[in-house]
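Excluded from the complex is one protein chain; the other protein chains are retained at their positions.
We call the chains A, B and C, going by the order they appear; numbering starts again at 1 in every chain.
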Amino acid sequence: MAMQKIINEPKAFVDEMLEGVLLAHPESLRAAAPRVIVRAGGPRSGKVGIVTGGGSGHLPLFMGYVGFGLADGVAVGDVFASPSSEQILEATRAVDGGAGVLYLYGNYSGDVMNFDLAAELALAEGIETSTVLAGDDVASAPAGAEGRRRGVAGIAFLYKVAGARAESDGSLGEVDAVVQRAAAGLRSMGVALSPCVVPAAGRPTFSLPAGEMEIGMGIHGEPGVRRGALEPAHQIAEQLVDHIVADLPYKAGDEVAVLVNGLGATPREELYVLYRSVHAALAAAAITVRRTWVGEYATSLEMAGASVSVLRLDDELLGLLDAPCDSPFVVKR
Amino acid sequence: MAMQKIINEPKAFVDEMLEGVLLAHPESLRAAAPRVIVRAGGPRSGKVGIVTGGGSGHLPLFMGYVGFGLADGVAVGDVFASPSSEQILEATRAVDGGAGVLYLYGNYSGDVMNFDLAAELALAEGIETSTVLAGDDVASAPAGAEGRRRGVAGIAFLYKVAGARAESDGSLGEVDAVVQRAAAGLRSMGVALSPCVVPAAGRPTFSLPAGEMEIGMGIHGEPGVRRGALEPAHQIAEQLVDHIVADLPYKAGDEVAVLVNGLGATPREELYVLYRSVHAALAAAAITVRRTWVGEYATSLEMAGASVSVLRLDDELLGLLDAPCDSPFVVKR
Amino acid sequence: MAPAPAGLVRALSAAASALEGSADELNRLDGYAGDGDLGITMSEAARAVKDALAASQDQEAAQLLSTCGAGIARKAPSTSGTLVATGFLRAAKAVAGSNGHGVDILEQAFVAALGGIQARGKAAVGDRTLVDGLDAVCTSLRESLQAGRGLGEALHFAAAAASGATDKTVDMEPKVGRASWVPQRAIGHPDAGCAMLAIALTAAAAEVTAAGPGTRPGLIC
Partner (left out) sequence: MAPAPAGLVRALSAAASALEGSADELNRLDGYAGDGDLGITMSEAARAVKDALAASQDQEAAQLLSTCGAGIARKAPSTSGTLVATGFLRAAKAVAGSNGHGVDILEQAFVAALGGIQARGKAAVGDRTLVDGLDAVCTSLRESLQAGRGLGEALHFAAAAASGATDKTVDMEPKVGRASWVPQRAIGHPDAGCAMLAIALTAAAAEVTAAGPGTRPGLIC
């Protein structure tokens, strides 16, 4: 399998991508240091800063969530690899407006270690930080071991909640608390239909024969919970919703927001076919969908597949979801 | 090649997709008739209505451009197939606010015939219409035969211009005139790296060996102008820009908006790598990029590849591009 | 109101079946320089025709043709589908306003269809479209009329004329439609829309000839 990619030297992929982003969106984004991107406007004094980061290859994750009503800065790793603590520290310094900085990112041990290290270094410089991890993928560890779960597309809801609360001048503790509450009621699960190719590796991350699918696969191609024949959309939807609803558990009468996320190569049309059955499966569990996001919110290069995320709502969370946000990648009015 | 798709019965694909869209976005969209989608709010009296339409499989095209500051209604065809004149007429009736209706769609003979037929039927009912065709693909016919060119992703700019002018209460003639001017200064060209599979057909639309690319391919897999070995991103960018700039011709000193569009499976990261070189190639021609859109604005299911569109700007067009718009698929603030 | 003649019903049904059976071939021909969907479109059109026929018991010929046209326009709104629908609708009008009986009314129907299709599609003879086939069919029907041929024979001549026109398109450059975007790729293959017409007419002619003595010979009335 040759790489059907529009790239130059694989080694230059991340840096050239960043150059392109900065050329395309100079009014929105600027580089505070190599591979450290922040909002062009700089930190607003008194606002809690929000720093995120992770591997490249997941756009709009993570950089795409740097913008008004979202995060303030991002440390950009190599493809599917953690950024360094040095980059995270640079981002932290650049977005600090004196009210402390929230670290919001996915639960991967490389990222955790580097963010923790950066937090220690930031504190030594007098910048207080607080951390919320997205660990929404129910396929990655059983109930009772939630702390070990990896973060996937559901983090999009957390950025929205965190950013809106920070824009409305919440304190670091207040922002942290509402995002923790959101994270506690957030569950995701996905299905992969084809692998992707990391440019520097030049080979598919895994092999999946045509006609098969893998339920529960991670966004870097981490093995899932079950591989089998490709099933119709409605069966896929039912399984994903069953796992998600069984896990929290969501109760009849709950109101939720739903995200149907494409992993990269799956057409938007298919995401809506999937959502149709997700909606029905949730309705069957007497769970009401109040808000629906459908599209690419966290990808794995050109992987085919989709994930479903469900966020339990309360009035405050609904209000924060409805607040406007604006980045070159994610806009809500 | 099995179909690695999240679907149910291929025959039900379009209707199930539409059900999903309406379930996901009830506050924004409603069905005025089978496969006829309009803005939920109904027509605003005195505003020029904008109707579009075309085959399915191109989301966000065409339905995604129904929203505030964009189009008002869409006739949804089968995958890659024209909608019927009956659907177009229904959309026309549903969006008519008494100020006439602009038909804005891509130059494909099936669509042209059905929109023309609908226009005759609408006129018989007392609804005045006017038509602007997107024919931006320079690869589809030589200079001098612009009228035969097919429409591709550049139409996104035309929706933006048309919708903004209509929201600011332009007359049908005024809206038509500014969109015609935009269309006259709009050029696009693309490259395909892999085919897509139409669900009802079950086979790839064309075959393209790994390691090859086809420059100038149409968004339904229509043959392009040249097939050859896959080249680095910067060479692809230079060729696309050369064709585009030579065609209008854009002059040194011109200001333009640029759209780098993904065809479906190509990661956003690659689109930015491509934009980096597009920007450089335009700068080398002394053309200044004032606005940049990067993402999926017109897809071909899971086709891999990208297109570049260039819109010559003047003050009015720039202002219309910067006006807000809001649909479930396309939001600008 | 006289019900549509059995010959017309059988001819249309045979043409529809032949198009369904040639779907892959038509997709293939349309694929050389077009988008490879003519077989899909014509299968939809064939289904629309069969639906119209199934509900045709009491309809007269003009009404049946008009129902076919409306159904095709609704179900198969591609370039060729829309044009064929236009052809049916124009033929229906011509038939309703005529007192012809045999080959004369068939000729009037096809001339009307061609006129409507050219008005809608703006293709000239020689542009390498189904207009080339239709033009040859109209010429052939006029000759059959002058030669005093019977309906079945005239249909066979018309089918042969459509096939001949199709063969001629092999070396022609497409001037309109999708195929005109890459004209050189079409050369060496017949035009798909023209081939479609030949397939439909050949099947209709064979069916009318095969129709036993129990069926009424008239096609239109």
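In this section, a residue touches a chain if its C-beta (ideal position, glycine included) is under 8 Å from a C-beta of that chain, and two chains touch if they have at least 3 such contacts.
Remember, it's a predicted structure, so these values are computed and weren't measured experimentally.
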| item | value |
| --- | --- |
| Touch partners, limited to displayed chains, of the chain removed from view | A |
| Full-complex contact with the absent chain, from A:S28, A:S85 or A:S327 | A:S85 |
| Residue, one of A:E128, A:E146, A:E222 or A:D247, that touches the chain absent here | A:E222 |
| Residue among A:F68, A:Y108 or A:F329 that touches the chain left out of view | A:Y108 |
| Chain not shown: contacting residue from A:A141, A:A177 or A:L248 | A:A141 |
| Chain A residues that touch the omitted chain in the full complex | 77, 80-86, 108-110, 113-114, 116-117, 139-141, 148-150, 200-201, 205-206, 218, 220-225 |
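Throughout what follows, only the chains that are shown with their structure count from here on.
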| item | value |
| --- | --- |
| From chain C, the most remote chain by mean C-alpha position | A |
| Highest-count interface - the chain pair sharing the most C-beta contacts | A-B |
| Cα-centroid distance, chain A relative to chain C, in whole angstrom | 56 |
| Chain B and chain C, separation of their C-alpha mean positions in angstrom | 33 |
| Residues of chain B whose C-beta touches two or more other chains | none |
| Sequence positions of chain C contacting 2 or more other chains | none |
